[in-house]
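Taking it in order: structure first as structure tokens, then the write-up.
Of the protein chains in this complex, one is absent; all others appear in place.
All chains are identified by letter, namely A and B, in their written order; residue positions are counted from 1 within each chain.
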Amino acid sequence: MAITFQPSAYSGLVDQDNGMVSREIFVNADIYAEEQERIFTRAWLFVGHESQIAKPGDFFVSSMGEESVILCRDRQGEIHVFLNSCMHRGMKVCRYDEGNTPIFTCPYHGWSFATDGALVGVPFYKDAYHEELDKSQWGLIRVPRMTNYKGGIWATWDENAPDFLEYIGDFRTYLDILFDGWDGAEGGTEVIGGIEKWLVPSNWKFPAENFIGDRYHNISHRSVDLVGIGPSGQGRRDTRERDNARALDISFPERGHGTIVFLRPADAQPVPSYQNDPVIADYFYQSEIARKERQGELWRILGGPGTIFPNMSYLPRQPRSIAVWHPRGPDQTEVWRWFLVDSAAPPEVKEFLRQYYIRYSGPSGLTEQDDMENWNYAHAASRGAMARRHHYNYQMGMGHAVTDFEDGGLRIPGTVLDVTKARAGEQNQRSFYTRWADFMAARDWDELAGWRRGNGSGSTC
Amino acid sequence: MVVANDPLALLLLKQDVETFLYHEANLLDDRRYEEWLELLTDDVRYWVPMRRNVKFGELEREFTREGQDINWFDEGKDTLTRRVNQILTGVHWAEEPLSRIAHMVTNVEILEATPTPAEPETVSLRCRFIIYRNRVATETDILVGRREDMLRRADGQWRIAQRQVFLDQNVLLAKNLTFFF
Partner (left out) sequence: MADIVNLFEVEPGQTIRLHSDATAEVVSNPRDGVWLFVRYLTSPDDPEQVGAEDMVFAQDVVELLTD
């Protein structure tokens, strides 16, 4: 099933030497079609969270790129990801969003599949197929590679893709902040019921690059900062923990992932936050102390927004959530957002966070509403024949990133742009588009896994 | 429907309630948001669930749950006031320039009036709505659904004490929900 691609004519649209990216890659329908083949069939994609399918027979219908997939736990407790398309004539075998079922039955001709994907029911099998159909060959299409990393379920359609842990590489340090408990306990998170799904008229890469580390767009959120929705009623989030911290943009150009973090000083101590309610304040304070004890120096890293190439973005702390930017044509993105809480948190804390998440995020969130306006009209104004002739500028902080960043004895993995004074940079976005160009150019995963050849292990651009 | 043992009182109440609902819609469409806030009780509950596709016989899971799940809205007056204040900052880009919005309220039914339709202190009602939004140049959203309100009489006037909005969409087709239902 592995297809060998010829290099795309479009990879050159990312001008790494000059920090510019052609608008064509956002608006051109041919490029979009190639992305579906070259990126979304080869990269690891986020599918869902194991807490959504806790019991045998539980399923959650998700999406990988444009395509509908079923995440489900079979009768034996094994987790699977299938293409949501009947093997007989292609009908969706599941048009429900989530639930529990012993079988997935196609409503068109009635073929039926077990929760492990096996074809178990074929109407008129005896009389019409003369028992000659080899059912074992016609089960639901299963993703060849799937992983459950700390509760997050990821999958790729490329059997030659590296293991997920190799795919994320040292970015794991940052991704762990999302999936581990607030106190640092491994994988201690669960999803709150209700996945937000909505359409944004913009190319999927606008939100992906926004989340990878666009500190420059703070002005977008002026209005919410003025009215205040943070956990203690002010600003967007509680930021005292960032006092005296260094602001770092961290990316992995050879992988395409990136995040912004705040690095607390070496002598920092946990500070109270979420102070409107003593139960909640105490939970977070005690969790910070526990995390510091557990993680030592790494505790100094305060996670911020990030993107795992290509289309999974997240906020690891406030408000803790995962967004996937499902491509729906060059001009449209279907956003899905999952919200995470510590499984072990008391009900008061979960409830408090739930309310904060709702008022912050998504189409009804006071913060995110303004992002979507910008992505919408940035995209719309880039589609014209004249507009397309002019590249976007990604030159901020070019040439100032380092690959050996160290602070107070703590080595920070990745290509690091220190923006403590600058307040913003575009190193992470450059890394994202560098990787985008790699995916468009590469024939296969031998070419895509550049780090195995030892070149590009953190090159700056 | 309430038992109409006093049909005239019920008719007058329905007229009264409809007048109130149209007045409310006018305030929103005229962008008189602060006056709109005054129509809400201090303990108002404003809930807009998300809506799932579920299997036959499992309709109890169709809506996300108030007070437990993620919902489009699940809040009280404090957050609603912040939403109004955000629009009034002048830099809430999602509503700057302001959208053109029209609320159509129809199919109004009185479900309950206590203690009596003749001298009601609270009224529960159900209605349908169409919200038309047009913004910037050609951007247009039409949202349709059912609303269940609970009104409470205070100082001789109706106030909204509870609003439940059941939107007829699964994937939200609008990029944001910067308006009020």
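Note that in this section contacts are C-beta pairs under 8 Å (C-beta built on N, C-alpha and C of every residue); 3 or more make two chains touch, one makes a residue touch a chain.
No experiment lies behind these values; they were computed from the predicted model shown.
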item	value
Omitted-chain contact residue, chosen from A:T101, A:T147 or A:N160	A:T101
Contacting the left-out chain in the complete assembly, out of B:K14, B:R31, B:K55 or B:K77	B:K55
Residue in contact with the excluded chain [from A:S11, A:S51, A:S68 or A:S112]	A:S112
Residue ranges of subunit A at the interface with the undisplayed chain	101-103, 105, 107, 110, 112, 120-121, 123-124
Positions on subunit B contacted by the hidden chain, ascending	55-57
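Here is the rule we use: only the chains that are shown with their structure count from here on.
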item	value
Residue numbers on subunit B that touch subunit A, as the complex places them	48-50, 52-55, 58, 61, 64-65, 67-75, 79, 82-83, 85-86, 89, 91-95, 136, 139, 170-178
Complex contacts: residues of subunit A adjacent to subunit B	95-99, 101, 192-201, 220, 222-224, 226-229, 334, 339, 351, 354-355, 357-359, 362-364, 366, 368-370, 372-374, 376-377
